[in-house]
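Here the complex is missing one protein chain, while the rest keep their positions.
We call the chains A and B, going by the order they appear; numbering starts again at 1 in every chain.
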C-alpha cells in the first residue's frame, strides 16, 4: 500500500483486551500530527488511556465515531500526507477492511496469557505468567487494593525479553481472601512461595506502593531470591500516607465514590472512568475482600500513618535498585524518593501521580527495560 | 391435671384486664377521643387466656382484628396498648399501627391483623421457624368463624398438615362474621373441615376458662410433641357489636343480655374457684381493684402522651434503604 498512508487502529492494552471504546478524538480531521502525539482516548473495562499516533502526517479521516466500541485492530482513522488524495484514502480504507477480514486468527498466544489460579501454600493465587526469553524472570507486585491488571500496560512489553509474572496478592483480585495478620511479612512470604511454586530461584522484583514495601520485605527475608528491585512509589520509606484515600479505596460502595477514590491515584483525573471504578467494585464486593483489605490496612497503615519502616533494608541493599515516583503523588508523598540513598537510581516524574506505570507508560517501560538489561549484562 | 394456683391467679388477672380494658374502650370510644375504629373482645376472654396459659413467651400467636384480648393474654404491655389505640408516640407500635395492628414480636405476638384470614398462613411460617430452629416452640393462629371460610385459612390447614408443623388453629366461633351469621355463612362443620385435612379436632365452651385451658393444653401438647397440627374450636359469644358503633340490629334483643347473664367467663371462674376452694375470693377482689387502677392509669397516661412527629412519618418503612 502507499507508504504515506497509516492506519490508526484500536490498540491492545494488555493481552486480555479484546475490544475498546473510542472515548473521544483528541484531534480533528485536518489537524497535523506527529508520531507519538495523542490522537484519541481509548477506554477499556480497566482504564482510559491516550492512543499515540504511530506516524506523522495529517489526520485525514476519522473512520470510527466517539462512543463506538470496536474490536482490537479495528480501523479508527487514517493519517496521511497532505498529498494523498481523498480517493486514495477511501481506497486505503476499503482495502484495510478487506485485509483484516481475511487475516483473522493470530490470537493463539492469547489463550496462554489468561490468568489462572494456582495453589501456593495456604493461598490460591491468581497468576498471569507470560513471556519467555534469556533474561531472568520478573515478578510484578501490585499495591494495596490493586490487582495484576495494574500492570496491564507494562507486563506484555517487558515480556518481550523475559518471563514476567503478575499476580493478585492474597486478599486481592481473584486470589483467596485469607491474609493472616495482614503484615508485609506475610504478603512477602506469599510472593516467595509463589516464586518457589513456579520454580523460579531468583527474580527481578517490581513492586508498586504497598507492593514496593513487599518487595523490600522479600529482600530482607529472602535475599537470595532477589536480583534487582524496581520500586514504584513504594510504601515503607516514610511515615506519611493519605489514609483517607486508602479507606475510601476499601469502603466505597458506589461507583461515583470509588471513581473519586481511584482518581486520587493519578494526576490526570480523566484517566479514571466509571467503568474502571465498576471493575474495582466487582472485586471489592466479593465476600471477604473488604475484610482482607481492612486487615492489611490495620497492619500496615494503623492510625493514619505507615507503620512499616523498611528504610534500613533499602539503605543496606547491595543489589541494583531503581525508584520511580510521580511528583504529584497524592497517596505516598514523593519525599520518600528524595530521601532515598544515593545508590538508588531515581526517576522523579513531573505531572504524574501515584501510578507512573499507567500514567507514563512508554517512558516507564523504556526505563525499566534499560534497567533490567543493564542488570542482566552486569550479572 | 390440676392447674397451679399461680396460673389461676395470673389467668384471672389477664381475663379481668381484658374485660376492664375493653369496657373502658367502649366508654372512651363514645367520647370521640379514640381515632379510627375498634373491635372489642368482651365475652371471649377465656379463649385467649385459656389458650395462652399453655404457651411460653417464645411460642408464637397470630391474632385478628379483634386482637386486644390475645395481646393481653400473651403479655403485651397494657399501657403501651392503650397509648397505641390513642395513636400516641408511646404506643407499642409508636402510633403507627393502632388497634388492628398491635404486635410485640419479643412476646411472640405476631400481630393483630386487619385482614380476615391473614393470620393462619403467617402461623404456618412461625411454626416452620420453630421446627427449623428446633426451639420446641409452637405457633397458634386465632381466627374467627368468618375467617374459617377464607381460602387462606383452608390452604393453611392443608399446608400445616403437609409440612407436619407444630401449629394450632384456634377457631373462635362467636356466631357472626361481621353481621352475617355463621349458621348461614359456614357450610358443613369445623369438625368436618379438620377431618377433611386429617387433622385432630377438639372443641370447648369458650365461656369456661377451665374447659378452654384443658382442651388447649391437649392441643398444644400434641403440636409441641411433633405430632403435627391441631384444630381447637372454641364456642363463644360476642358481647358488643362487630365494631364500636354497631347497633347489632341483626341480633335478637335478648341475645347479648342472656350471654352476659349465663356465659360470663369471669363469673363462672369465681364460682368454681370458690366452690372448689381453689382460690380465696378476696384475692380475686384485690386483683379486680388493681386492674381497675392499672386501666385508669393507662388511659390517663395515653391521653397525656405525645403525638408522633413529622420525623416518624418516614421512619421504619424499611430496615435500611
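Following the convention adopted for this analysis, a residue touches a chain if its C-beta (ideal position, glycine included) is under 8 Å from a C-beta of that chain, and two chains touch if they have at least 3 such contacts.
Everything that follows uses one rule, which is that contacts and distances are computed from a predicted model.
**Student:** Look at the options "Pyruvate dehydrogenase", "Oligopeptide transport system permease protein", "Sigma-70 family RNA polymerase sigma factor" or "RsbT antagonist protein RsbS" and return the one that UniProt uses as the protein name of the missing chain.
**Tutor:** "Pyruvate dehydrogenase"
**Student:** As a test of the contact rule: which chains in view would the missing one touch?
**Tutor:** A, B
**Student:** Out of A:94, A:286, A:316 or A:370, which residue would touch the omitted chain in the full complex?
**Tutor:** Missing-chain contact among the listed residues: A:286.
**Student:** Considering the whole complex, which of B:92, B:171, B:194 or B:305 touches the chain not shown?
**Tutor:** Considering all chains, including the one not shown, the answer is B:92.
**Student:** Kindly state which of the options B:151, B:188 or B:253 is in contact with the chain not pictured.
**Tutor:** B:151
**Student:** In the full complex, which residues of chain B touch the absent chain?
**Tutor:** For chain B, the residues touching the absent chain are 60, 62, 91-97, 101, 103-106, 110-111, 113-115, 118, 120-126, 128-133, 139, 151-152, 155-156, 158-159, 162-163, 315-321.
**Student:** Of the residues in chain A, which ones touch the absent chain?
**Tutor:** Residues of chain A in touch with the missing chain: 65-69, 174, 253-256, 273-275, 278, 282, 285-288.
Criterion: only the chains that are shown with their structure count from here on.
**Student:** What whole-Å value do you get for the distance between chain A and chain B if each is reduced to the mean of its CA atoms?
**Tutor:** Computed value for the inter-centroid distance: 69 Å.
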